[in-house]
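The complex appears here without one of its protein chains, the remainder shown in place.
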Amino acid sequence: MSSKIAPNTVSPPKKIKVGVLGATGTVGQRFITLLSEHPWFIIETLGASERSKKKKYRDAVKWKQTIPLSGLGLGGIGTSETEKISSTDLRSDDGKVADMIVKGCTPEEFKTCQIVFSGLDADVAGDIESAFRSANIPLFSNAKNYRRDPHVPLIVPLVNPSHFSIIPQQQRLHSPPLSKGFIVTNANCSTTGYVIPLAALEKEFGPIESVLVTTMQAISGAGYPGVPSLDILGNVVPYIGGEEEKIEWETLKILGGITDSETEFDRNGVSLKMFDMHQAGGRPSLRVSASCNRVPVIDGHMECVSLRFHRRPPPSPQQVREALSAFTPEIQSLGCPSAPRKAIEVFEEPDRPQPRLDVKGTHNGAGVSVGRVRQCQVLDIKFVVLSDNVSIGAATSSIINAEYAVLKGVVT
Amino acid sequence: MSSKIAPNTVSPPKKIKVGVLGATGTVGQRFITLLSEHPWFIIETLGASERSKKKKYRDAVKWKQTIPLSGLGLGGIGTSETEKISSTDLRSDDGKVADMIVKGCTPEEFKTCQIVFSGLDADVAGDIESAFRSANIPLFSNAKNYRRDPHVPLIVPLVNPSHFSIIPQQQRLHSPPLSKGFIVTNANCSTTGYVIPLAALEKEFGPIESVLVTTMQAISGAGYPGVPSLDILGNVVPYIGGEEEKIEWETLKILGGITDSETEFDRNGVSLKMFDMHQAGGRPSLRVSASCNRVPVIDGHMECVSLRFHRRPPPSPQQVREALSAFTPEIQSLGCPSAPRKAIEVFEEPDRPQPRLDVKGTHNGAGVSVGRVRQCQVLDIKFVVLSDNVSIGAATSSIINAEYAVLKGVVT
Amino acid sequence: MSSKIAPNTVSPPKKIKVGVLGATGTVGQRFITLLSEHPWFIIETLGASERSKKKKYRDAVKWKQTIPLSGLGLGGIGTSETEKISSTDLRSDDGKVADMIVKGCTPEEFKTCQIVFSGLDADVAGDIESAFRSANIPLFSNAKNYRRDPHVPLIVPLVNPSHFSIIPQQQRLHSPPLSKGFIVTNANCSTTGYVIPLAALEKEFGPIESVLVTTMQAISGAGYPGVPSLDILGNVVPYIGGEEEKIEWETLKILGGITDSETEFDRNGVSLKMFDMHQAGGRPSLRVSASCNRVPVIDGHMECVSLRFHRRPPPSPQQVREALSAFTPEIQSLGCPSAPRKAIEVFEEPDRPQPRLDVKGTHNGAGVSVGRVRQCQVLDIKFVVLSDNVSIGAATSSIINAEYAVLKGVVT
Partner (left out) sequence: MSSKIAPNTVSPPKKIKVGVLGATGTVGQRFITLLSEHPWFIIETLGASERSKKKKYRDAVKWKQTIPLSGLGLGGIGTSETEKISSTDLRSDDGKVADMIVKGCTPEEFKTCQIVFSGLDADVAGDIESAFRSANIPLFSNAKNYRRDPHVPLIVPLVNPSHFSIIPQQQRLHSPPLSKGFIVTNANCSTTGYVIPLAALEKEFGPIESVLVTTMQAISGAGYPGVPSLDILGNVVPYIGGEEEKIEWETLKILGGITDSETEFDRNGVSLKMFDMHQAGGRPSLRVSASCNRVPVIDGHMECVSLRFHRRPPPSPQQVREALSAFTPEIQSLGCPSAPRKAIEVFEEPDRPQPRLDVKGTHNGAGVSVGRVRQCQVLDIKFVVLSDNVSIGAATSSIINAEYAVLKGVVT
């Protein structure tokens, strides 16, 4: 962790005003649901397209969450016993998301927000997110637009929050340099799920040499309206546009380190640090092959993973199980409130995890579940991993990233 | 092909009387549906458990096929224009499956049958099938009980009908030796589907070194009542008991050859030929790793396959596509009436094949469909294969095996 | 039947050139699938939107039928033994739908067609269909735009083809009067299914007084992309926009007769005949109450029907079963080639019909299936009816209507 990031703050932070871009969309609804129960963050501004602007949120949104919109408060509900407000009291609260007036997606309308979350679609996210950063607003994005930018970290909060260390450089390179604004992205949902056990295994057993992953992805991963029912009811579609490529290179950026560029320099002639997707940050080579499928499941991406370690002999299945179960990411020790109680839940039952029963697990969707750890006849080890694509695979990751940034002083 | 097997007969065979064991079960219903339109085979006897015995078939069966039982005739409908009976005429025919009286599963009750198909459950198939062989009846079984027997061929008709050559030895070893009876098995549905493109590729490019296969299998593969709806609706179950092991060793037996045993001899002291699952018949080593999943699809097993060839450099994706599309198994050239028009249909569209749209393909379920042929970053090539688990994955294979045996004179 | 309609022609008609509007859509694909095997009709022209125009059909369409597009011929395959062309021969035919060049939806591009079928979406159907009629082209439409027109018949071919008798008036009222052009519509899919048994019962037992119908409708009824999977997977949606109203008034128009208007007159001062949705053509009052639901079924609308007859005492369930089973609509006796072999299949099993098993029935989707006929504790009789919404509920009805018009000389 770079020394430029402040040490862990001990006292819980003050209430922090946050905004949500793309508030009426699938990811936006998920941000709102999570924030409405958040101990620190208070929903200050909701932004959406022209069609929704100036409407009450309840009238602008086609609410598709199983938790009723009418009961959602604005968050900032605290964590200590004295601060705690029961969800019962909350419902009689004056401040309700449903009654908020939706704003447009301009930095001016979000100027009172200390943090902004983006659930924008990729076709509009590029310009809007850039404008927010230029307006000196810290932006945590779920969109794919800046994921490949060599100066933007792609952070899976249970894996590589240390990549926040590149933020000062991102700010310095901006013209004019920024004091507070930046963009941090989180990874594609299918990458996020399987890269968590990979990171746990690399931490314990050293670098992985190759990974074959076959995904069975839930329909909620495609947003709304998303997948037509005629395409997926009683069916499997062996293709998700661009998904396999995303898994293959995002894995390298997330598991790789940051290198000194030999060709790029800042205005003072200092060699820049950057993410290099191809060299994977100087780490030993890692080859990734992904096959992506859509299946008729509402929530929860299942991924069958086979992998080979560099080290010989490789660890046994039992050693792998223990390493996964023992994995404790930094966000847990640091005290991020949305960190999962358990990062990786390991099932012993032969037929678990399953999306319908286990997607929330004991980690409430903020960790992942692994099962069927066993030897692979071709590579070394194979297992199945289940992740909640609408939680850790999307909005939850952005929120934990923001919590981490607050605790580390990246957001002030 | 052994010289003990007769050359291709030119003229179409006479009507052949066949029986079906396990006639009320899922596989039995499928046998009956297919046989009712067969040009050579005529349904002579249906056998089921004590509970069904002596009842009319319509009263004994819980019919679960989409083709109405009431319209099914007894088969033997010919193929030439003059012989052809339209399905319209058939419906007014006196001979109807629905009106047949169900018999028990004893050889005595099937003594007028020249061929018997077994759709029995594994828990009863062992003794019954053995008794039929001892009664000198050629038996084509879909059950798993004798698949591992080193003297019983495990035949995927598009791949290894040459393994019929061991039948004379199977008959000679029986006590007393048999003139007509034998057991031939077909493979597990998930093995059958993916081993067909493997065979096509080995034929063109030489031996495969390793295969990783991840399956997404339809519920019909589990029979009826089979998978409880609470387990699979909107869900994926990452486990099918015994399935991964079956794929792993069946592949070796099917793709392997027949070896001379160095330790087993017949009563004349002649070294026996036998299948050796571990040595794979002297062929270069082949490692297989399978991960099996159940998905909420009615019919059609999807399998994501990655493989590595022994030969370097490996063929390109385009060469693989061409080899798959050109594959012409012996059953086609021989003229088996249930052989698919096309063994392997190769899709160019990025999102095909899909079970709901393509399970019958242009091959009516008797071939397989392959799509998404592309390079694998870890092994050499990856693709997806779709097979109709209730057709080529089950009864259709038994029937083509029987057709082959008739044309080759193994059944007389 | 009006004397203006010619008597049944005995000899099979010559080949008739037909066109399809909206050829790339869901209904259009269904028209093409059916027409490719039609004995009389030959596909001459396919029309679609600007986006598809001038492309090969295979490149313009996202084909979603389970029958592969590559095998479809142009129809006109005859019915007599000598004329019969097997589907095998057809596949090597030069004339294939896949290779046709898509045209725009203007009458000029269809001027060689003797009949045009419309699978257009309602948002464009109004003007286009009107232009085709004005160009003197007989048009059979599946769209809703002209269904309520008091001079356009709304014909369920198994129920009220006698309503063709208003066509001469429709032509005479046009300015200038038409010699050949007209518009005939078929009914909404959910109306079509349940009105067939109603008609059968009215024929035998006299007028029905009230009907309560609760539908469970398949997703294919909404077209493509249609229902988002997130809305319907593992769910029921108790609402289909406008559907209940359609059932309620379409039933009255279809089961009602044609009345002399007391307020509308033609240019010669002759009182016009017209459909009166409210008076239901002078028949005794009929009240209809519909509740419509969408369910996660691919094809097949299930409808739970309760009804009360005017006549007291009402018929018994057994009498109802017999009347339904015996129902023989005029299209059967007339010899329409697409008429179902059996109009209403009555199931005795308590748990049938079911969409997955019975949607095609023994009538290949051109009739309906009824089951669970029993007494209703509130009205008289209740039962369930299943219809194939993409066959008799859509394109099949248009095609049978056209066959009827040909045989009756309405189309010349």
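Think of it as A, B and C in the order they're written, each chain with its own count starting at 1.
In this section, contacts are C-beta pairs under 8 Å (C-beta built on N, C-alpha and C of every residue); 3 or more make two chains touch, one makes a residue touch a chain.
From a predicted model like this one, the values you see are computed outputs, not experimental measurements.
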| item | value |
| --- | --- |
| Absent-chain contact - pick from C:288, C:331, C:344 or C:366 | C:288 |
| Absent-chain contact - pick from B:220, B:293 or B:306 | B:220 |
| Absent-chain contact - pick from C:201, C:216, C:258 or C:368 | C:216 |
| Hidden partner chain, residues of subunit A it touches | 64-66, 68, 70-71, 233-234, 298, 356-357, 360-362 |
| Contact set of subunit C toward the excluded chain (per top definition) | 210-212, 214, 216, 231, 233-239, 241, 248, 287-289, 291, 293, 295-298, 302, 304, 306, 350-357, 371-372, 376-379, 382, 384 |
| Missing-chain contacts mapped onto subunit B | 64, 219-220, 224-234, 296, 298 |
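As a working rule, only the chains that are shown with their structure count from here on.
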| item | value |
| --- | --- |
| Leading chain pair when contacts are tallied as C-beta pairs | A-B |
| Label of the chain whose CA centroid is most distant from the centroid of subunit C | A |
| Between subunit C and subunit B, distance of the C-alpha-averaged centres to the nearest whole Å | 42 |
| CA centroid of subunit A to CA centroid of subunit B, Å | 46 |
| Residues of subunit B engaged with two or more neighbouring chains | 233-234, 298, 356-357 |
